[in-house]
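Certain chains of the assembly are absent from this excerpt, and the rest are unmoved.
Here the chain labels run A and B in written order, and each chain numbers its own residues starting at 1.
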Amino acid sequence: MRVTVRLFARLRDVAGASELTREVAPGATVGAVWAQLTREFPDFAAYERSISSAVNADYARMDREVRDGDEIAFLPPVSGG
Amino acid sequence: MVTTPLLSIGVEPLRVDGLVSAVSGEGDGAVVSFLGLVRNHNAGRRVRYLEYEAYEPLALKVFERIAAEARERWPGVRFGLQHRIGRLEIGEASVAIAAASAHRADAFAACRYAIERVKQIAPIWKHEFFEGGDVWIEGATADPEDRRARAEAERVACA
């Protein structure tokens, strides 16, 4: 199945794209998508402990199962305000 | 008359008067507002300008969450929160918050709480362009369910 991945701030710079489409295995979790991206972009590994994630524009945990067509966002530590 | 949206994200310059008017009702005796401004220095660097980026649909939901938290903690407070994105020059406002209440203690506390929560959980990032380079500012790991973070925001708000 396919998901859209949204990347922000330095993750976007590292990946060179704000949006990616990726094939993921059925039953994959958000964490599995992240692991897959970390293999593709080794610099993502530095964010292993500080990343937050969202599914379809709602915060979601890494153990959340993703569905075909979901928009998965990975959020480095925030700095609004 | 132009209505001011109480919760918004956009590229337009922020002004506090409109937000103050939008949150104030006839039963309110106090409005406290906060403006975050782009400083000309940060961590020893001379800042040239900032660029803000947001995950907008989630950020708007987070603003609604912060407003709901503030109303739960300080019933009766009316609340507005606007964040700017895009390129901001020195002295421009990145965020405007206003809280109106019958009594000033609640308005001060709710306004302070809101800016703390924005910094904790709003999916917004600051890209700093300084003399000699640029850097993404990385602050808090966003976790809206983190009770300790919320308690810390209440503590700082002197609630």
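FYI, contacts are C-beta pairs under 8 Å (C-beta built on N, C-alpha and C of every residue); 3 or more make two chains touch, one makes a residue touch a chain.
Keep in mind it's a predicted model, so treat the numbers as computed, not measured.
Participant: How does the whole complex break down by chain label?
Facilitator: Expressed as a formula in the displayed labels, the copy numbers read A x2, B x2.
Throughout what follows, only the chains that are shown with their structure count from here on.
Participant: Between chain A and chain B, what is the gap in Å from one C-alpha centre to the other?
Facilitator: 26
Participant: Could you please specify the touching residues of chain A with respect to chain B in the complex?
Facilitator: Interface residues on chain A, with respect to chain B: 6, 8-10, 13, 49-52, 54, 57-59, 73, 75-81.
Participant: Across the complex, what residues on chain B touch chain A?
Facilitator: 36, 52-55, 57-59, 61, 83, 94-95, 115, 118-127, 136-145
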